[in-house]
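What follows is a structure written as structure tokens; I'll ask about it next.
Of the protein chains in this complex, one is absent; all others appear in place.
For subunit A:
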Amino acid sequence: MRPAGRHALGWWGLILPAFLLMTAFYVAPILQVLAISFTEPQPGLGNYERLLTSESVQRVIGTTLRIGVVTTAIALLLGYALAYRIALSGPRAQRWWLLAVLVPLWISVLVRAFAWVTLLRRQGLVNQGLMAAGAIEQPLALVWNEFGIVVGMVHYMVPYAVLPMLSAMREIDPRVLAAARGLGAGRAGAFLRVFLPLSLPGVIAAGVLVFIFSLGFYITPAILGGGKTLMAAEWIKLQILDLIRWGLGAMLATVLVVAILATLAVFSRLVNLRRLFGAGG
């Protein structure tokens, strides 16, 4: 064996305990749970058949995808504007901007959901403000529906959208923009034909990250949905803990895991996800 090979083997040996720990206490139990989808209530593909036949399974998947797509689109739009502003500001201002983006990440998701309830409910600040200003007669239905859920989820997701896009934008050489202007492009032209295409890998990475996160949301929809909107995570919990239909719950969990891995596989071919998520090189 070449010295370099033996060297590499040593490094692999160092991560071996962590690898074994992960396998024994994380991967193996998860596979065991997912396997229930093939064994309960009867062995076979009966649970997966429900994907095609059960209206309630299709509805929960539809709702999850719809809310996920809408959340991703809005979070990307807001996040792009923010990232753009941050990327173009001076180093001092950048630090303050970043702090403002990161602070919400440190607040519990539960606290944020309840804060939105306080703002959006019938006697909440938003409705009372609008009514006092004479803009509306009756309180608007801002919460206990999909609108409320999307508001809560976008709020949670914007930082996750900003960070990958910002790291992509920082790599764009400002002189490229100056060159574009020097060659006669207007501000809009320079943005649309130079900056936007160069930042696109960041947009795709942010989109993948936000979308995958959105699929697994549990607390925000449970609190802001008023019990009427079921997304995949809460539906799985309901099947496993309350309706004791473990096979069905494990089936949707499996579908979710496979869908996420497939999404990652597809997009990792399009853009260098590892670099954008901060894995370096």
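The rule is simple: a residue touches a chain if its C-beta (ideal position, glycine included) is under 8 Å from a C-beta of that chain, and two chains touch if they have at least 3 such contacts; residues count from 1.
Please note the rule applied: contacts and distances are computed from a predicted model.
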Among "VWA domain containing CoxE-like protein", "Extracellular solute-binding protein", "ABC transporter permease" or "Fe-S cluster assembly protein SufD", UniProt-listed name of the chain not shown: "Extracellular solute-binding protein"
Residue among A:185, A:200 or A:238 that touches the chain left out of view: A:238
Just name the one of A:13, A:134, A:184 or A:227 that touches the chain not displayed here. A:227
Looking at A:7, A:59 or A:95, which makes contact with the chain not pictured? A:59
Looking at the full complex, which residue from A:97, A:144, A:160 or A:217 touches the chain that isn't shown here? A:144
Subunit A, residues in touch with the chain not shown (by the definition above): 55-56, 59-60, 121-123, 144, 222, 226-230, 238, 241-245
